[in-house]
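Got a structure for you, questions after.
With one protein chain removed, the remaining protein chains of the complex are shown where they sit.
On to chain A.
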């Protein structure tokens, strides 16, 4: 990390982008949107077949909530380079 000193601001942004919380939040967010759309635009025959279509809808909404949790967490407690990592390690075990 020799270049962190030179481009402190830049690498801080890079650290946030690479923060695992951002990655989790983004992936679950994309999945949530796709499932939500699948749930909303399910055809009637899908709905008759099983309770499957409502599971797309429910899972989609849940994933969006979880995604929002992670993205908010990154905003509120960003990972600081070199110091303050203890802060980011607050146990969130839910």
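Rule of thumb we're sticking to: a contact is a pair of C-beta atoms (placed from the backbone, for glycine too) under 8 Å apart; a residue touches a chain by one contact, two chains touch by 3 or more; residues count from 1.
One rule holds for everything that comes next: contacts and distances are computed from a predicted model.
Colleague: Which of "Cytochrome c oxidase subunit 1", "CU044_5270 family protein", "Indolepyruvate oxidoreductase subunit beta family protein" or "Na+/galactose cotransporter" is the UniProt protein name of the chain not shown?
Modeller: "Na+/galactose cotransporter"
Colleague: By the contact criterion defined above, which parts of chain A meet the unshown chain? Give residue numbers in ascending order.
Modeller: Within chain A, the residues that touch the unshown chain are 1-2, 14, 17-18, 20, 23-24, 26-28, 30-31, 34-35, 38-39, 42, 46, 49-53, 55-56, 58-59, 63, 66, 85-86, 88-93.
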